[in-house]
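Beneath this line is the structure, given in structure tokens, with notes to follow.
The complex appears here minus one protein chain, its other protein chains still in place.
Presenting chain A:
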Amino acid sequence: MFKHSIDMLMFEADPAHYQLCSDLGHCCEDIATVHLARHLPSGTLVAIKKFNMDKSKQEANLIQHEIILTRQLQHPNVLPYYAAFVSGPEVVVVAPLMAYGSCRDLLSSHFTDGLPEAAIAFILRDVLQGLDYVHRKGYIHRAIRASHILVSSCGRACLSGLRYACRIVEHGRWQRSVHSFPCSTACNLNWLSPEVLEQNLHGYNEKSDVYSIGMTACELANGVVPFAHTPTTLMLTEKVRGCAPQLLDHSTLPSLYDDDGGQQSALHDSGVGDSVASNMMQLKAVQQRRFSEPFHQLAELCLQRDPTLRPSASQLLAHSFFKQCRQRHADTAPTVPRLLHPVMPICDRRVDSQDDLASILAAEKLAELEIEPDQWDF
């Protein structure tokens, strides 16, 4: 757990306190880069996100919104920002290092067919605890997806990506429904609920996040989000018609030896497109695996077309799927790090490549070079 109040005070808004170690990747449609860095006064490793404000236009507001909102939330399962400051044309955000990266990273780098069910149970439980808090504080997240779930070295999952969040409390009232459509959300469409996508007069409420939890559960289990290879308009009509994606295992994927037609359509609906179909071995493994009945139920509950039928985040936490997280037989109990083996978290030992650092610094130097343009004549 983060000891927020103590940690927050420790990290100051001073660029000189942080030394970049290496590049961890890009995010927010390439407006931001993520770096591993060392907080010099304490020696701890942190993650540093740099938003290039000069690249962003309307996103600048989203970034500001995300930082201000994140600073006003405190929950062990919501990624905190320790500090945020401006350095050159960049807004720099200091966050705890989430050593396993995002769940999307885990899926892309190793678990291409999906994570083990037990790991998903731990991760989703954490995410729901964070989400329940976000809802109680009066916000709808609107962008729950594997890439917005980060996993720490001890296996705790945190929700991030709050720039798309909106308030339920408006005009001094707790609104029954919200009508605004999130901006710059093209990348999140697959995870959004039918009622958000429809943009009709009924609006939507925090239950739309529960739908996204269902989509994320499928994404974590299948390795790919439902409708990933479906054209957007078709995805929309399918969702509005009430087509509910499923977890892919022996019960939902027709046998390999079925007639081609059935197989094709099943694959199409669930979004597992060519990548899996092209690899028969992989497909076979997916067809032979068995997800538990509670897991199937959980996904089904979340992905119901009618938002009023979906359980709330706090109700979901009582679902039998999460029973497996409560078994504690000390050393034999599965923990997220064990379940994620052989993926290794980023840790101190792996922070020695100075090459990385040198290239970052060189690039920054280059960027600072300014060719003096022709001067005005006053």
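By our rule, contacts are C-beta pairs under 8 Å (C-beta built on N, C-alpha and C of every residue); 3 or more make two chains touch, one makes a residue touch a chain; residues count from 1.
We take it that contacts and distances are computed from a predicted model.
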Among "Protein Mo25", "AP-3 complex subunit delta", "RuvB-like helicase" or "serine C-palmitoyltransferase", UniProt-listed name of the chain not shown: "Protein Mo25"
Residue in contact with the excluded chain [from A:L40, A:C154 or A:V169]: A:V169
Hidden-chain contact residue, picked from the options A:L40, A:I68 or A:C154: A:I68
Among A:V46, A:V78 or A:V91, the residue in touch with the chain that has been omitted: A:V91
Contact footprint on chain A, counting only the chain that is left out: 4-5, 13-14, 53-54, 57, 64, 67-68, 71-72, 74, 81, 83-86, 88-91, 137-138, 169, 171-174, 312, 370, 373-374, 376-378
